[in-house]
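Below, a portion of the complex is reproduced, with chain positions unchanged.
Chain nomenclature is as follows: A and B, assigned in order of appearance, with residue numbering initiated at 1 for each chain independently.
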């Protein structure tokens, strides 16, 4: 066991935990003020729900003894055998508990990400059930496939910190959900303008900050790889914030503050699978690309007309996909991508992209339908008019 | 001249504005208000204590128009704002003695 790595990963886990309140604010600022609390809640409460589920069986499903490359066994249910030393720890240098809790924070934020797609119209009770099922039936298996000894990792797919596990999976789920739940009342006729952009920028700042824990921590050690992942994360994010502004400026004439924040998140997403595998200069290239591509994806949404309220598909789905493929192209550190002469890696990445989208989309479809039929997921028009805060939580965000 | 105060649901603002523009209204002034009426309010909860909030967010649109244009404006606003549910709101019409356009100092119907 390595105490330096333990210290580093514990702090990184705290940083990743902080991302979820950050996401709550990022999303909360983008909705109308009558929905701010309900939106914040759908991220914040994942800290409660997912963490407890993770301890009960989520962690075991993801990291228990591999069963056919598909799922983890039940060895670690109720954190059985997950202790203060490194016995049984997937990371030998870390106490098993440290590894478990670091992974827990990733599990927390993933279903929270999805909630942006159906913001302003999802009922709270159904949301909780949906999220619990999604965690166990989509996240845990996918996490196992990639990091827990499952087939995708065995195949050689590169996913440094969660391009597939976190971003593509939530992006695909978001697409499925926002089609199934349908549009918000007033979509198309009313302008849904963010009610508090400073809150969104604050959220973006917290996300950027916490993401250092996400990506550098994914080195699972305080070594040079961690340093590289830290730097690539920062540089890609910086580049994407700029390129989003350039896209806006070329397209509509004005660079916006929300654009800078959105670009930053797009960059963070895109570099996530690549962070430890590429050099900082390629990270800048990936970041520049991400800003343009995700901006384009959102334009496309406006054309296609589905109501992905906070652009989860455009940013996490597309950004994660681009990042996964870019990893197959630019990887040169501890792995070899296209530019290192290994074209196969790109093919492997492609397979992992298709599998992730397919699996997440189909499973989400089933779960959504099941919950919708039994408990019900969509708020009525009247509830949407009053606002989800009053309708679902009997609260209002602000009193001046 | 007449002042027409239209108190209605917040999400009807755009429709009313469009309807009035459509019949030639050139200006209006809008206010966010809270209404108390038959519609009733809602319950709020704060750490286990329940409060009844009687006031519902509404918007108030003030339009000043020539006397003989008033009834047309009232009709258009009524049509645009109506949902048929309790809480659609009210329109009040009251007399205005004088109107001044600050920019030019014009007065009367010229100034509207």
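One rule holds for everything that comes next: a residue touches a chain if its C-beta (ideal position, glycine included) is under 8 Å from a C-beta of that chain, and two chains touch if they have at least 3 such contacts.
Just so it is clear, the model here is predicted, and its values are computed rather than measured.
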Chain composition of the complete assembly in this structure file: A x3, B x3
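Note that only the chains that are shown with their structure count from here on.
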Chain centre separation (subunit A, subunit B; CA means) in Å: 44
Footprint of subunit A on subunit B - complex, ascending: 9, 11, 14, 42-46, 50, 53
Sites on subunit A touched by subunit B in the complex: 186, 189-190, 385-386, 390, 393-396
